[in-house]
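Note that one protein chain of the assembly has been removed; the remaining protein chains are unaltered in position.
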Amino acid sequence: MYDRVWTVRFSDTDPFGIAHYPRIVDALHETSDMFMQEIGFPFWEISQERGFGLPLVEMNFEFENPVEAGDDVTIELAPSLSTRSVRFEYVARCNGAVMFSGYEQRVCAQKDGGAIELPDDLRTAMEAYTDSRMK
Amino acid sequence: MYDRVWTVRFSDTDPFGIAHYPRIVDALHETSDMFMQEIGFPFWEISQERGFGLPLVEMNFEFENPVEAGDDVTIELAPSLSTRSVRFEYVARCNGAVMFSGYEQRVCAQKDGGAIELPDDLRTAMEAYTDSRMK
Amino acid sequence: MYDRVWTVRFSDTDPFGIAHYPRIVDALHETSDMFMQEIGFPFWEISQERGFGLPLVEMNFEFENPVEAGDDVTIELAPSLSTRSVRFEYVARCNGAVMFSGYEQRVCAQKDGGAIELPDDLRTAMEAYTDSRMK
Partner (left out) sequence: MYDRVWTVRFSDTDPFGIAHYPRIVDALHETSDMFMQEIGFPFWEISQERGFGLPLVEMNFEFENPVEAGDDVTIELAPSLSTRSVRFEYVARCNGAVMFSGYEQRVCAQKDGGAIELPDDLRTAMEAYTDSRMK
């Protein structure tokens, strides 16, 4: 699995002192971007140099516990691969507790919008981060 | 149902000319805020004056079609009421086509976090916007 | 002058109950986008159909008073025209008091980055909104 630490900032928080949920979505989306860069297929390169992308078709998240400014939240991402799509599974923990979790369903699509199979090299790169507990 | 028009802005769009999905989530969340103001229970008042809120516990959205800068997207919100929670059901259309849809599940909670029943006056105010097709 | 009303949302506010300033910058930027659409030169059209843009080269804002959720803030925009650039002057008021004010300096640039003169039709469209008190 891939993981990164997201530190909740004062500017993410609401009058109760907890993070506004659109800011949590920003952090989740940033994590997908960091993961794609980590595996050598940054979003900006695959769109410009390879002519395809991984647009989002569905997102489903549960918010188990609120997070506060200063919390160091470890966000894990495990890709779950299909032929023409990939599901990014997320679990975010702080001090051992799950704070939020869920998934993004993404399809592999050419710039013109048609779905294509995940390229072999991208598939191989993602497989190294697949959650073995799900196999 | 409640609805509002969201005009997609240049600053919402990506290198393909379509809206970044965190910006769509911003627009959905803004719609919940506008709805609560419309029915006389703005988020800022219920938290300060009544001591409760409607924190999000789950969100589930599907992105059927991309939206572009200049698109006037009509976002509909219909509340679906339970005893201690409410589901905000969203459908967003542009030129007759569904662009994205889904729901936010929200619980009624006191400031200290405990779930409470939806107050009667809030329930009555929301019922006026319930989707009659779902009754 | 052009003006629009920005309602501060709960999701814009911080633990003190006032708007995070990056959210104020979002509202100012949205205003520039709405203005360009109003005068018939939306940012998305001039970039795609005319091959130029108005990239920002400087911004300078003062925050005189904090704004809170529920505040209806009237943001005025008056363009101040030069040969190859335009300054968008902003004043934001709530209940008669100035809340924040400042300007964005924008240059007229071709897609490849070279500065060009403001096209005559754009100049004419903007002049209708010039603050006459500044002439």
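All chains are identified by letter, namely A, B and C, in their written order; residue positions are counted from 1 within each chain.
Here is the rule we use: a residue touches a chain if its C-beta (ideal position, glycine included) is under 8 Å from a C-beta of that chain, and two chains touch if they have at least 3 such contacts.
A quick note: this is a predicted structure, and the numbers were derived from the prediction, not measured.
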In the full assembly, spell out which visible chains the left-out chain is touching. A, B, C
In the full complex, which of C:Arg4, C:His29 or C:Arg50 touches the chain missing from this view? C:His29
One chain is left out of this view; which of B:Arg4, B:His20, B:Arg87 or B:Arg123 touches it in the full complex? B:His20
On chain C, residues whose C-beta touches the chain left out of the figure: 15-16, 20-22, 25-26, 29, 44, 47-48, 53, 55-64, 66, 111
Where chain A meets the chain that is not shown, the residues are 7, 9-11, 13, 17, 29-30, 33-34, 37, 42-45, 47-48, 68-70
Interface with the undisplayed chain - residues on chain B: 10-11, 13-17, 20, 22, 69
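As a convention for this text, only the chains that are shown with their structure count from here on.
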Rotating chain A so that its CA atoms sit on those of chain B: what angle is that, to a multiple of 5 degrees? 180
Inter-centroid spacing, chain C versus chain B (mean Cα positions, whole Å): 27
Once you find the CA centre of chain A and the CA centre of chain B, what distance in Å lies between them? 23
Using mean CA coordinates as chain centres, what's the gap between chain A and chain C in Å? 33
Residues of chain A whose C-beta touches two or more other chains: 15-16, 20, 22
